[in-house]
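A single protein chain has been removed from this complex, and every other one stays in its place.
Entry: chain A
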Amino acid sequence: MFRASRTLLQESPLVQRKLLQLPAEQRLFEETMLRGRENVNLVRQLIRNRVHMGHRAFFSNRRMYQYIYGERNGMHVINLDKTVILMRRGMALIREMVANNCTVMWCAPNKDEIFRVVSPLAQQANAYLLRGKFVPGTLTDPVESRQAVRYGYKLPGCLFIMNTKDNARAVHEAALLSIPVVGIVDTDVNPDPVTYPIPGNDESPQAINLYANFAMQAMLEGKALRERRGGGSAGRSR
């Protein structure tokens, strides 16, 4: 069973270099520490969008117990304390990716109604949104699978997956290639192979809308950061 270790080596060389300017643990710890009242509204927003609702207790994956707060009416409730921190962490990664001129690939649920919500946000963020099935070999064998066009002929810097359970294949391939994955994991998903798991609801369209909005915001921030740091003259402008 492939198990991704969440060390710095997991992240791509560019990000690694940047982060090593600071003592790494301190940098991320500082980044992810909650800053008081600022996060209260975030937690309330998450609750409002039903991010805390997990699946039925029977279906929960044992490895998600660390993120589960408890059980209510037979449904598991996700601990938003951890969600907030991990969300910040994941979004920080996406931001850094874009700031360092890397592309981000999104995977969203294929259901028409939810996809329609995510699609304009991905477009606004200049992300590559994968529509439909993740063809095995998309990342590991772009030539044979002929899927490289879907993500612009350049291996993405990181993956943002909103329905990790259905895209286990994508998670696996990214891990094989050392591409970090920011994934929303619901209570019935195994979070181990995901680099930056974000425990949260993956069923409700409001929740998915929220995640996509956060990711889009992170990417736009990253773009601004890139321009501030001196423009992406080298490489593509995407």
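Methods note: contacts are C-beta pairs under 8 Å (C-beta built on N, C-alpha and C of every residue); 3 or more make two chains touch, one makes a residue touch a chain; residues count from 1.
Definition applied: contacts and distances are computed from a predicted model.
K.L.:
Between "Transcription factor IIIB 50 kDa subunit", "Origin recognition complex subunit 3", "Small ribosomal subunit protein bS1c" or "Exosome component 7", choose the name on the UniProt record of the chain that's been left out.
P.N.:
UniProt lists the chain that is not shown as "Small ribosomal subunit protein bS1c".
K.L.:
Could you please point out the chain A residues that touch the chain left off the display?
P.N.:
Against the left-out chain, chain A lists 6-8, 25-26, 28-29, 32-37, 39-40, 43-44, 47-48, 50, 52-56, 60, 65-73, 75-77, 79-82, 85-86, 89, 112-114, 116-117, 191, 197, 201, 203-206.
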